[in-house]
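Only one protein chain is missing; all other protein chains are in place.
Take a look at chain A:
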Amino acid sequence: MRYDSPLAAVGNTPLVRLPRLSPSEDVRIWAKLEDRNPTGSVKDRPALHMIEQAEKDGRLTPGCTILEPTSGNTGISLAMAAKLKGYRIVCVMPENTSEERRQLLAMWGAEIISSPAAGGSNTAVRVAKELAAEHPDWVMLYQYGNPDNAGAHYATTGPEILADLPSITHFVAGLGTTGTLMGVGRYLREHKPDVKIVAAEPRYDDLVYGLRNLDEGFVPELYDASVLTTRFSVGSADAVTRTRELLQQEGIFAGVSTGAALHAAIGMGRKAVKAGESADIAFVVADGGWKYLSTGLYTAATTEEAIATVQGQLWA
């Protein structure tokens, strides 16, 4: 494959069958390897698409400053594109995200503003909205509410998956901004009305939820529940366990949110086996494990020790 520039090489990622983790010959699990994007995560797709659409409609012009709340990957993708295109970028990130992410952002030239750990990404979103109000000339692409986030997946990820797996019965992905699920989900539904769209939502420890007021929660503006068939909450223990199984049984070195998506994919697979149905279940490997190496979870002697390493951390 040949491309005219690094930015043009976003997308067209492999879809691989997982022979060992698939529940049976007739119930197959397929991994969409989004870590094979230029900066190593699925976020290259929405980041580039949001920038290019903002350039097209005139919101983003040479010399602009981009502002974004992010726990890492979107910021890294935006920072790389901003560097190549000549924009300044400011990222608001919870203080309890990994050191690797901070270094990656700094490496691409992003300026980082830390938001308090308590409240996690909710707090980062609030801080970014405050900064946007203070600096009306900054451009917040705002992945949680920007239709071009879901639009990127509708235009690229969805068609790629359907072309590679016309027999798809389930699509599973992590739920964050909801962009992947909304975009791919809508595309697949239009072509395969019976396809099941399944969200795997990370469930953190008490620290992350601790100070959240039930009346001030956060639901991304992009979220449309009617696109989903169902939604699972996956705790740290299951996510870490599956991340290690994916590495040990299939040789795929992925981040922890991928373990959460795999857990939901295997759950749907087992349901299909019980019901005597055949299934082709595609799930998203959102990023590789590199940015989480410092947790020690991949090399911990036991799964219990590995689970302990992510206590209190935003792992997705």
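Rule of thumb we're sticking to: a contact is a pair of C-beta atoms (placed from the backbone, for glycine too) under 8 Å apart; a residue touches a chain by one contact, two chains touch by 3 or more; residues count from 1.
The rule is short, and it goes like this: contacts and distances are computed from a predicted model.
Colleague: Under which of the names "Molybdopterin synthase sulfur carrier subunit", "TonB-linked outer membrane protein, SusC/RagA family", "Peptide/nickel transport system permease protein" or "ATP-binding cassette domain-containing protein" is the non-displayed chain listed in UniProt?
Modeller: The UniProt record for the chain left out of view names it "Molybdopterin synthase sulfur carrier subunit".
Colleague: Touching the left-out chain: which of A:Y154, A:Y187 or A:F232?
Modeller: If we include the chain that is not displayed, A:F232 is the one touching it.
Colleague: For the chain not shown, which residue from A:P38, A:G183 or A:P202 touches it across the whole complex?
Modeller: Checking each option in A:P38, A:G183 or A:P202, the one touching the absent chain turns out to be A:P202.
Colleague: Using the definition of touch stated at the top, determine which of A:S98, A:S121, A:T169 or A:T241 touches the missing chain.
Modeller: Selected residue, touching the omitted chain: A:S121.
Colleague: Among A:L33, A:V127, A:I161 or A:A286, which one is in touch with the chain left out?
Modeller: Per the contact definition at the top, the residue touching the missing chain is A:A286.
Colleague: Which residue numbers on chain A touch the omitted chain?
Modeller: Counting over the whole complex, chain A touches the hidden chain at residues 41-43, 69-71, 73-74, 119-122, 124-125, 143-144, 174-178, 201-204, 206, 208-220, 225, 228-235, 255, 257, 286-287, 314, 316.
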